[in-house]
Each structure stands twice: as C-alpha cells, then as structure tokens.
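Have a look at this one.
Removed: one protein chain of the complex. Kept in place: all other protein chains.
Per-chain residue numbering starts at 1, and chain names A, B and C are given in the order in which the chains are listed.
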Amino acid sequence: MATAEIPYQETVPLHHPKTWLGKYVFSQDHKVIAVQYGITAMAVGLVALVLSWLMRIQLAFPGLLEGFGPDEYLSAITMHGMIMVIYLLTAFLLGAFGNFCVPLMCGARDMVFPFVNMLSYWVYLISVILLLVVYPLMLFTDVAPTGAGWTLYPPQTITAGTPGADWGIVLMLASLAIFIVAFTMGGLNYITTILQARTRGMTLMRMPLTVWGIFIATFLGLIAFPALFVSAVMMLLDRLIGTSFFMPAIVSLGQKLEYSGGQPLLFQHLFWFFGHPEVYIVALPAFGVVSDLISVHARKNIFGYRMMVWAIVAIGILSLIVWAHHMYVAGMHPYFGFFFATTTLIIAVPTAIKVYNWTLTLWRANIKLTVPMLFALSFVLTFIMGGITGLFLGNVIIDIPLSDTYFVVAHFHMVMGVSPILAIFGGIYHWYPKLTGRMLNDTVGKIHFYFTFIGTYVIYFPMHYLGFVGVPRRYYETALGGTFPDFYPPSAHYLNIFITIAALVVGIAQLLFIYNLVHSYFKGEKASDNPWGANSLEWRTPQTPPSHGNWDERLPTVHRWAYDFGVPGHDTDHVPQDVPRKESA
Amino acid sequence: MTETTAPGNESIFTATARDWSSDVTTFKGVPWGKAMMWIFLVSDTFIFTCFLVSYMTVRMTVTDPWPNPSEVFALAIPNELFGLQFFESSIPVPLLLIAIMTFVLISSSGTMAMAVNMGYQRNKKGVVLLMVATALLGMTFVGMQIFEWSKLIIDEEVAAWQNPMGAAQFGSFFFMVTGFHGLHVSAGVAYLLIVAWRVGRGHYDHTNFEIVEITGLYWHFVDLVWVFIFALFYLW
Amino acid sequence: MATEGQQHPIKIYLLVWGLLFAFSAISYASDYLDDGVFRTSVILLFMILKAAAIVAVFMHMQWERYALIFAILLPPLALMVLMTLMAIEADYAWATRVEYMGEPIAPEPKPPPTHKPHH
Partner (left out) sequence: MLVALILLAVVLGSVAFNFLSPWTFLELGSNWALIDFTVLVTFVICGVAFVILGVYMAWWVYKYKYVPGRLSEYEPENPKLEARLTIVTTIGVVVMLAPGLVAWDQYVRVPPDATELEVNSEQWKWSYRLPGEDGIFGHAHNKYITFENPMGIMEGDPYAEDDIIITSQTVKIPIDRKVKVLLRSKDVLHDFWVPEIRAKMDSVPGMVTYFWFQPTLLGEFDILCAELCGRGHHTMRGEMHVVSLDEYETWLDAQVTWAEMKAGAIPLSPEAMQGRSVAESNGCFACHSLDGTRMVGPTWTNLWGSTVQMDDGTSLVVDEAYVRESIAEPGAKIREGYSSEMTPYEFSDEDIASVIDFLKSQIQEEEQVEQPESVE
C-alpha cells in the first residue's frame, strides 16, 4: 500500500478564468462561491429578521400594524421559520462555511468538481428567488405567501382555510425541491473532497472538528433531504392534480373535497425523518466551528478530541431514529412514544459530552477574550439552555403539556435560532481576516456581541415560562381582548411587550455587524497571515487572502492534529499542522 | 499500484478501519467521480425508498380495494395477426408487457457491464457500440412504458387521481413511482449518449475510462430500482 | 494510475446476465401461485437475489474495499427503521378506520373496465 500516493489535484489543471465575470460571478473558486452563498444567505436572513419584527409587534401590540391580519401573521411565521432554517442556516453553514473551510482545512486546491460546485450556488439562488417572488407577486396578483407553518402539515397546507393554499404553497414546495437539488450538488462535493482529496498526512483523525461537523452534517443532508423532496413532490401532486397521498375524505369550510383515503400522518413522518436530521445539520457544523474557536482562542488543545469526533458521528447516526419526538401529540401509534423518548434522550449523552469537553477545554487554558471567543462562549451557554429544554420535550410525557406552546418556541430558538447564529458570527469574525486580508473592528464587534448575546437570551428565556402558563404557539393573538376569556394572567402580556422590545433592539444591533463587515473590508486593519496564531491549514496559505488554487506548486504536508497548543518544550504556544514532528520535539 | 480488494489476511474490521484512518483518500483506488456517484446513489436510494415506503403506508391504510396488478397489467395476445387466425380468442397473459420490459432492462444492464469491461480494455469502439446499444434498450424500455401508461389511461380509465377499480392511490403511486423511474431512465439515456459521444471523440483518452464505469453505476442503479418496483408494485 | 479500475472476466457478466433472466422468470412465474406467505416469500427472495446480483457484480461492489461497501450499505438501515415503523403505524391507522368509521375490512376490487379477470 503506497501511502505517498499523489493526490490528483496536483496533476489536474484548475480552471482560471480571464474575464471579470468568470472570476467574480461565475467563479469556480470555492472561496468566491462561499462568499456568494454567505451574502445571499444573509440577505434572505434579513428578510426573515424583518418578518420576526412584524410578528413580535403584532404579539405585543395587537392591531398596531395596519393590514397585518391572521393571514399575514401566519405567512410571516411560515416564511420566517423556513428561511431561517433552510435558506439561512443550512445555506450559510454548509454553503458558505462548507465551501470556505473544507478545501482549505483539508489542504486541497479546490472542491473536487468546481463546476458542479458553482452550479450549486446558482441553483440555490434560483430557489431563493422562487421563494421570495411571492412578495412582488402579492402586489400585483392575489397570490399570497403560504401560511401553513414551516412544517407544512397537510391537509391544512392545501385547503382553503389557510392563506396561500392556492399558489403560495406551490411556490414554496417548488423552491424547496430546487434547494434540495442545489444542496445535493454542493454536498456531494464537500463529502467527496473530504473523503478523497485531503492532503498528505491529513488523516480523518487529524481533521479540524469544523470539517468533521460539516462532513457529518452534509452526509445527513444527503440522506435526509430526500424525504423532504419526496413529501414535497407528493404534496405538489395532491395540490395540483388531485391525488390523495396525504388527503383523506374531508369537508373543508363546507365544501366536500374530492380526496379520499390518504394518510396525513405519513407526511409528518416523512417531514420529520428529514426535519430532525435537519436540526442537526445546522447544529453539527456549528459544533465544529465552536470547537475550533474555543481551542484556538483559549490557546489550549481541544479536550478529548477523539470523543468529540465520535460524539459527532454518534449524534449523526442517532439523529436518524428520533424523528417522531416531534409527533408525540400527533396521534401516531401510541407505543412509538416509548421508542422515540428513549432514543431521544440517548442522543443527549453524546451531546452532553461535547458540552463538557468545550467547558473542560477552558480549564487551565490561557484564554484570549477575542470577539470570536466571546461568541463561542455564549454559544456554549445558550446551547446548554436550549439542550436541556430539549430534554424536557424529549421525555414524551412532558411533551404532552408543552408541545405547541411557547416552550417549544423557546427551546428551538435557544438551540437553533441563536446558538448556531452565534457560531456563525464567531466564525465570521474568526475567518474574515483570512478571507479578506483585513481584521474586523474589535470594539464594534464587542458591542455587537453584547447586544446579540444578552439580547437574544432575554428574548427567548422568558418564552419558556409563557409556555408553562399555556400560551400556544402560532396564535395571531394570545390575548383576545375582553370578549374571550383570558386563559393566562395579564402579566404575561407585559412579558410579551418586553420580549418584543428586546427583539427590536437586537435586530437593530445587527446593523453594527453589517457596518463592520462593509467598513472593515475597505478600511480595516491589515491582517497578518495568521493573526490568531491558529494551527489548521487555512492559516498556512502562502497568500492572504489565498489565491485561486490555495497553495503553491506543492500542497502542504500534515504532520500533526490541529490542536497542538501549549505543547511543552516549545518556544511558541502553538504548532501548526504542517510543522514536522522532529523539529517540534 | 493499489489493490482493489482488502488483503486476505486482515479481518473486515481492521481492513475497514485502516482505510478510514488512512491518508489522502479513504476509498482507495476509487476515482473522485466514482466516489461522488456512489454517494449520489445512496442519496437517490433514499428518494426511491421514501416513495416506496409511502406506497406501502398508504396501501396498508386505505380501505378501498386495491386492484390486482396482474390483472390490470395483463396484455391480451391477439387471436389473429396479419389476417391469420392463431387462437380461438385472444388470450390475456398477466403482466406480459412488464415481463418484457424487465428483460429489456436487464439486457441493457448486461450490455452496460460489457461496455465497462471494454472501457478498461481501452477498446473505444466496443465501448461506444455497447453504450449506444444500452441507450437503445433504455429507449425501448421508455417506449414500452409510454405504451403501458397510455393503455392504462385510455383503456382502463385509471388516472393519477382516479381509479374505477378501487383505491385512487393505485393510480397515483403507479404513475408517480414509474414516472420517477422513467425519468431516471430517460436521463440515463441522455447521459449514456453524451458519454459515448465523448468517448468516441477521444475526450477521455488520457484517463483510465473510469467514466464508463461511473455511467454504468448509474445505469445499473436504475435497473436495481426496477427490481424493487417490479416486485413490490406489480407482483405484490 | 493506469492500473486502477474494475476489470473482470466477461464470463462472469454473462453468467450474471443469465441468472438475472432466470430469477426474473421465476419471480414472474410466482404470479401463477396462490396468494399467501409462500408467494410473498418467493417474490421477496428473488427480489433480493436479483438486487444482490446487480449490486455485487454489475456494480462491482464485491470487488470494492470494505471501507466503501460499509459506507454504501449501512445508511439504508435507517430506511429499514422507517419502513418497519410505518408498517406498524399504517396497520394502526387502518384499524381505527375500520373500527370507528365503518370502513370495510377486505373489499374486492372491481374488475378493470376492459377485460375480465382470469384467475
């Protein structure tokens, strides 16, 4: 067995375009594609952010927004949820971080199939356009965005009592199907690159955890998105040509529909067979990024690297068999509760190990409180908070009173709406110098951090208590004025107002971040090749920002893992991965 | 340079572990394109299985009767041909067309396997011929499928949303699953023809012709899916 | 790199080709059996045999390294879980339809409009 096999990439010529268009728009360079993904994802993210303001304003000050009735509210939560989960988080973590980090951290010249990689972005853009086109359409036609909730449960998704049940839903499903195509093209690239195109010496057990997280997340995506794809196709057929896959005989608003015999629960199973892995698709890359940030900025090796890797793998595997914990109250087979509660709580063990290891990495470290580190620390705290509330919900009997209340809303915002977002922010502050050659402004970064961390925490933490009181989610109005009996104390309404104000403040604070990104791009302090003193390969490129092809004629050779910080007997506190062993001894 | 099978003196587990913990490439001796195709096929397996699981679920849940496919898809052998009388009356044979389609698809897999073999022998002419033959068989298959669809729609009045014999989902799943498979076959035909053309033009002369094997993987997968559709939809 | 690839004697392809024909013929013939466990087993058995032959020989799986084989064959186990659970649940949902909605238990399909049933 020859281990010194020469990777193909050194023999394969890269596509070097001559024109501006080919270089920056239809580029096949993974770094440019990463930026394209990132900017697009942030732009749609802002749309979702604005929608969340509208929702919050309605909840705190009912009736303040003219023309924001129940239809608009439901459309807003649906678009908000879907954009945030799929078009922002999945696209950002895998499309942007995946593209940027995988080849650089593996020591590859580019993705294995740069052309397919480029297509992936453009198809993603099409799906985004198809998703958002309802808003301009709304002005000129009576097409409305769908208000089915991001879970899209039939039959209501395609029956008349739901806004957008005629064409809004069709656009949404079509956009999702196209997104899946885009994801598949990108995902195949990431996986193949990680498996087949690492540089010499880069064994899997030396890969930075970021790459591990992206790797397992992508794999999960490739086998989970098919379930969404299939259910989207079947629902489209139900909607457009009148098949009855998910539709039993129903009488919708006085009208007998032509459907008969379908099974609504089937959709829920398919959706969550995708949906639960999906939440880990957005969590695992964030885990990886945070592991790297903590280790680098605490100047200490990550604690228990092997356990960290196996935990990621275990979470990936287990996440495929816990899906029905979202369906405890869905009326599924009653005995499934035992199975899914058990698997769900088992998955908490590897996750807990990760949390312990992040914390233990801080122990006897030498912690630099840089902006990326602040975000990483806050990630750990919000993730613990969100994770333990997941344990409440996972324990089937506790989910019974809490399901479909604000407790669930609080859980998933803690664990998905802020933890991965914090990881993304941390990652951007961390890699921006390599990407652009300039540092982001530290002070602005810190202000942004405090607003975002404390702000989101005070938004979501109290929501758990609304859930205990019994405030249901997806309610246009939770306090129905004097005519309906109030089922929760008026004090809860003040809580709602508080949450809304916090949400507005936090949202506006994001302008600081955008300002920082733009301003520093032109005026920021020049970054050195390795400003943080990190070990992984992306900091060892000959140029900053790395040129197309990333490396010189020779690819780097890896001699160690990415976490050699504070190795005894060394004059520096870090030893990069491509420093040979004997020199280091 | 690399062996393609694990050395005999190693247990499967050590062999697997060694490959996974090795340098540069995990799947030794597997070109990038082939690795990518395999992973894509895993993803595609999930698509088809989700379709089939949905089919199972709905078929088990509906209470409307499920038509007997072997009757629905029976083909009557005509009692006369070109004016010559063969039988007293026409004879319905269950699933006849499906059986022929199955044999056609299997044969196309056979020719594809030969094409791969020719590829590794660097026999370009053989590759092109066999791939074109495969594509032709694939087209035959799609053609027969179109015939079957039209027969079902016109003669038996089955549509995706209705079925005079019982559960409407019979038609829905039939058209959806075979339609999806048919799309795969059609895409495969196009893929085969493009690759055959490029092989003929000498596009891959500097490589080892693994592109033929990659195309073959896809094509065999399409055949594989048909095995399941045949058993689970037509025979069950 | 010229030695890489999957080169195998033509003979084995022809053999598998023939086998696939035979297996298909047998599965096809199962249609003449009476419904029941035996027929179902025949269908499933030959389905699996055919699938195995295609994957192992035509797709060269049997000559691949275990690292690849496991990576391909293990993930679909998740689908087995899905399938099993969905079968259990479908049965449950069907039972509620029969028990509470008065749906018939085993209705006979109507014959196809064009020709008569033959067995």
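Throughout what follows, a contact is a pair of C-beta atoms (placed from the backbone, for glycine too) under 8 Å apart; a residue touches a chain by one contact, two chains touch by 3 or more.
Remember, predicted model here, so these are calculated numbers, not experimental data.
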item	value
Contact list for the unshown chain, restricted to visible chains	A, C
Selected residue (touches chain absent from view) among A:F26, A:Y135, A:F392 or A:Y521	A:F392
Given A:L46, A:L204 or A:A352, the one touching the chain that is not displayed	A:A352
Selected residue (touches chain absent from view) among A:M82, A:V143 or A:A298	A:A298
Subunit C, residues in touch with the chain not shown (by the definition above)	93, 96-97, 99-103
Absent-chain interface as seen on subunit A, which is shown	63, 69-71, 74, 147-149, 153-156, 159-163, 248-256, 260-265, 298-301, 303-307, 329-331, 334-335, 337-338, 341-342, 345-346, 348-349, 352-353, 355-357, 359-360, 362-369, 374, 377, 380-381, 384-385, 388-389, 391-392, 395-398, 400-401, 403-405, 450, 453-454, 457, 461-462, 465-466, 468-470, 472, 474-478, 480-485, 487, 489, 491-492, 495, 563, 565-568, 573
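What we mean here is this: only the chains that are shown with their structure count from here on.
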item	value
Chain contact graph, described as a line, ring, star, complete graph or other shape	complete
Chain pair showing more contacts of the two, A-C and A-B	A-B
Between subunit A and subunit B, centroid-to-centroid distance (C-alpha), Å	36
Touching two or more other chains - residues of subunit B	1-2, 20, 26-28, 30-31, 35, 42, 46, 50, 57-58, 61-64
Subunit C, residues touching no fewer than two other chains	75, 82, 86, 89-90, 93
Contact set on subunit C toward subunit B in their complex	1-8, 10, 13-14, 16-17, 20-21, 24, 27-28, 30-31, 40, 43-44, 46-47, 50-51, 54-55, 57-60, 63-68, 70-72, 75-76, 79, 82-83, 86-87, 89-91, 93-94, 97-98, 103-105, 107-115, 117-119
Complex interface listing, subunit A residues touching subunit C	219, 223, 263, 265-266, 269, 273, 320-321, 324, 332-333, 336, 339
Complex interface listing, subunit C residues touching subunit A	75, 78, 81-82, 85-86, 88-90, 92-93
